[in-house]
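First comes the structure, then the notes that go with it.
Note that one protein chain is taken out, while the other chains of the complex remain in position.
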Amino acid sequence: MTAMSFVYLAAILFAIGAAAVLLRRNAIVAFMGVELMLNAANLALVAFAHMYAELDGQIMAFFVLVVAAAEVVVGLAIIIALFRARQTISLDEPAELKG
Amino acid sequence: MNFVTPEIAWAPLTPILIVLGTAAVAILIEAFIKSPATRRTVQLTVTIGALLVALGFVIVQWVGLDGSAGDVVMTGKITVDAQSLAWQAMLLVFGILGALLFAARTSDGEDAFTPLGSVPPGSTKERLARRAGLKVTEVFPLLLFAVGGMMLFTCITDLIFLFVALELFSLPLYIMVALARRRRLLSQEAALKYFLLGAFSSAIYLFGAALVYGATTQIDLESIGIAIDFIPNRDGMLLAGAVMVVAGLMFKIGAAPFHSWVPDVYQGAPTPVTAFMGAATKAAATAALVRVMYLAFYPLEWELSWMFWAVAITSMIIGTLAALVQTDIKRMLAYSAVAHAGFILVAFAGLTPEALVALPFYLLTYGLATIGAFAIITQVRERAEDGGIGAEAVRLGQWAGLGKRSPFLAGAMALFLLSFAGIPLTAGFIGKFEVFSAAIAGGAWPLVLVAVIASMVAAFFYVRLIVLMFFTDAPEGADEAIAVETETLTRVVIGITAAAIVILGILPSGVLNIFESAAHLLVSAG
Partner (left out) sequence: MVNEVLFWTVALLTVIPSLALIFAKRPVHIAMSIVLVMVGLAAAYVGMGAPFLGMVQIVVYTGAVMMMFLFVLMLVGVDNAEDLRETIKGQKWIAFAAAGGLAILLIAVIGDATIEPRTGDVVGNPEEIAMVLFSEYVLVMEVLGFLLITAAVGALVLTHVPRLTPRRTQVELQAARVAAGADPVNKPMPGVYARHNALDVPALDPEGNPIEDSVSRVLEVRHQTQDGAEFRAQLEDTDNPDHEARPHGAPSRDSDTRNTREGEEPK
């Protein structure tokens, strides 16, 4: 069994994350779906790095980790600001914006 | 194990370092100057100063190039070549115009941003904050971070570094979108939508980058290009990765079907932010797409062309048809931006060298007209019930008869709309002409045919607004209901952009010559 199986696993996790983003209307849950997608990409990077006996893939995964953390900070700040104004975080509650 | 000090040629990075460094200093200014009014003045001066100095350095560097292709700052990571310098100068100009709009205030002394972003819109606390004269002056450093990130975006040659720069200019934009003074609930919803879709698209980009790394063992653009050339049978994984990377970048350009954020964000964001974002994000993302396509994925040109064709045609059709039925002027311009994203992608057909001239010119004309048009929108206001200046008048009907009340604003708006439509003697015409000839040189004449038809249909809704402004009488009582502002900073921006559109339309050769000498991407390996 090679590390390739982990790439398959990453693809499945990526698809599950994407499904959550498309399906869920709770902003926080949709956001967690995005986090799962980023982690799936990380898993793929580490698996490829292992196959190629390189460090670069791991370094890239490290950068993604930092960027994702910064993104979470901003995203949750926006969600809290919106919650203070609307008392709900559903993505299609009183839709002020029309599609 | 011994540590080898990396070789970095710092000098070509000077403009970017100035912009990002000033942004960090500006954050400290936030902490040390207590009075909001003083802080606003200082931040505006510092921001404009830094952008001008950076622009000066870009020009000095341009002159210093003297025909050479450029410098490799760090092998495989950053290359500052003539093409990148052209984009950087353009982004700095957009940044300066944007900063002027950020600082503009109505005759009641209100700028476009909320006094305090953290309290609910319409609450007692918000009223208290307004009475205390608070200001979110953090928008100026955030603008600098965004401009710095975009400038990096145009010269990076590494897929992961590109991802970091993408987030660096996206995060400030997400935040600024949520800070509108009027209709802030709309603005916060727009920010959430922009954020979620933006994060979704960057995740797609990232997985694509991982697949490309897996298929080629390389992560910098040039080596990817070379590796793809060497791979005898190109497998699906490489292609899937490339498609996902390109899709992530197309999201930032705002092309359909990745456009669903565009109308909401253009409408919800504070108008100065819309102006800056509409112009600069498209330019930065196009610059990066050029580099990715020309350096890394050029061997896949044939395989990826279906995607460019499909996305370009969808964008042009959806953008044009949806803009026809809009009654809100910001949404109309948003859908027209989607259509323009389609025109941009038309130039990528065939990956011709002509496109390297056409794309910067097109983005320059489009960006200037966008900033000018949104600047005018900030000047046409509803009257509040207490007689003060209210929200922007965004319903099309409210613009009837503007030509009589303010010939300058209506005339400039007409000029920008004609430029969007691509009528001869405006810059937009030259831009479209260049883009279409690049596509024809690439052999994509059916695509150009669709683009020409879309432009003709699009001209209808641009002209409709012009007719409304000049040849329709204002309804009874419109004079009282609509206030026309005369803010100096905004007038300066409108004046500059209008003059630029006319000059680029009549005498484009000077700028075209500059972009022609910039039409080389520095390839260090080859």
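So that you can tell them apart, the chains are marked A and B in the order they are listed, and the count of residues begins at 1 in each.
As a convention for this text, contacts are C-beta pairs under 8 Å (C-beta built on N, C-alpha and C of every residue); 3 or more make two chains touch, one makes a residue touch a chain.
Keep in mind it's a predicted model, so treat the numbers as computed, not measured.
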Filtering B:L152, B:A400 or B:A474 for touch with the omitted chain leaves B:L152
From B:V80, B:V136, B:M150 or B:V450, the answer for touching the chain not displayed is B:V136
Contacts from subunit A to the absent chain lie at residues 1-9, 11-20, 22-26, 28-29, 31-33, 35-36, 39, 42-43, 46-47, 49-56, 58-59, 61-63, 65-74, 76-81, 83, 88-90, 92
Residues on subunit B facing the left-out chain by the touch rule are 1, 3-6, 8, 20, 23-24, 27, 30, 73-74, 77-78, 116-119, 125, 128-129, 132, 134, 136, 138, 141-142, 145, 148-149, 152, 158, 160-161, 164-165, 167-168, 171-172, 174-175, 178-179, 211, 214-215, 233, 235-240
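Please note the rule applied: only the chains that are shown with their structure count from here on.
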Distance in whole angstrom between the CA centres of subunit A and subunit B is 25
The residues of subunit A that touch subunit B in their complex are 7, 10, 14, 17-18, 21, 27, 30-31, 34, 37-38, 40-41, 44-45, 47-48, 51-52, 54, 56-57, 60, 63-64, 67, 70-71, 74-75, 77-79, 81-82, 84-86, 91, 95-97, 99
So, in the complex, the side of subunit B touching subunit A is made of residues 117-121, 160, 163-164, 167, 171, 174-175, 178, 183-186, 188-193, 195-196, 199-200, 203-204, 206-207, 209-211, 213-214, 217, 219, 260, 264, 267-268
